[in-house]
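Take a look at the structure below.
With one protein chain held back, the other chains of the complex are shown just where they sit.
Presenting subunit A:
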């Protein structure tokens, strides 16, 4: 990737603890425009927590966030959205009792000249974007609780791409999807990347993301084991990073890399 001096996003020395658990410990990671960075690690490694700091869901204990080289003040989800950061959460974060359109526009509703909700316009937009993601989707009147796992996932993805994100965070976006829909999400990632959007792609399974990613960043016990360009490392080496915390020669070691002595 082009290593222009100012990355789209840079998270430097992030730390956050819940009670005694250091969920994220001095983690640093960056992302450039048009780049896909895969964030890998076991369940509980701290991936979701790290990106929730970026999306404004959690307040960090320490660390600095830069967007386009300038320090960014992100202390709630609204702030993050102002910087063009959109997130597909692992839990999807949908309001189960309202329909797809209401979820897509939640917090950013279209309104009529009278200031009232423009439900018809929102449904029209929803039909457009859902048609692109999941052409067979028809259940625009149902609350999303009635939808299948895959349909709910498409709603969550549609919401993230609806508002011209510059930075997209996808936390295990294919968890509820079948092979065909997973491939569709892969296509979407390539398309968004071509549009110049920077993407954090999070997974606990390396096979899902290795071919899509430009770089991988592996976390273990809240710490970054290492970061590597996918062309410089093999899948087995990345597996070694995930499982053992062993940093291969092609990767830049982080604070979580196993020390030589150990």
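Quick notes
Keep this in mind: contacts are C-beta pairs under 8 Å (C-beta built on N, C-alpha and C of every residue); 3 or more make two chains touch, one makes a residue touch a chain; residues count from 1.
The rule is short, and it goes like this: contacts and distances are computed from a predicted model.
The chain not displayed here is annotated in its UniProt record as "Xylose transport system permease protein XylH", chosen from "Glutathione-dependent formaldehyde dehydrogenase", "Acetolactate synthase", "Xylose transport system permease protein XylH" or "Ribonucleoside-diphosphate reductase".
When the omitted chain is restored, the residue from A:6, A:62, A:95 or A:243 that touches it is A:95.
Among the residues A:123, A:181 or A:214, only A:123 touches the chain that is left out of the figure. Remark: the omitted chain is touched by one listed residue; of A:60, A:81 or A:193 this is A:81.
Within subunit A, the residues in touch with the undisplayed chain are 55, 57, 76-78, 81, 87, 89, 91-98, 102, 106-109, 111, 115-117, 120-121, 123-124, 127, 131, 135-136, 138, 143, 146.
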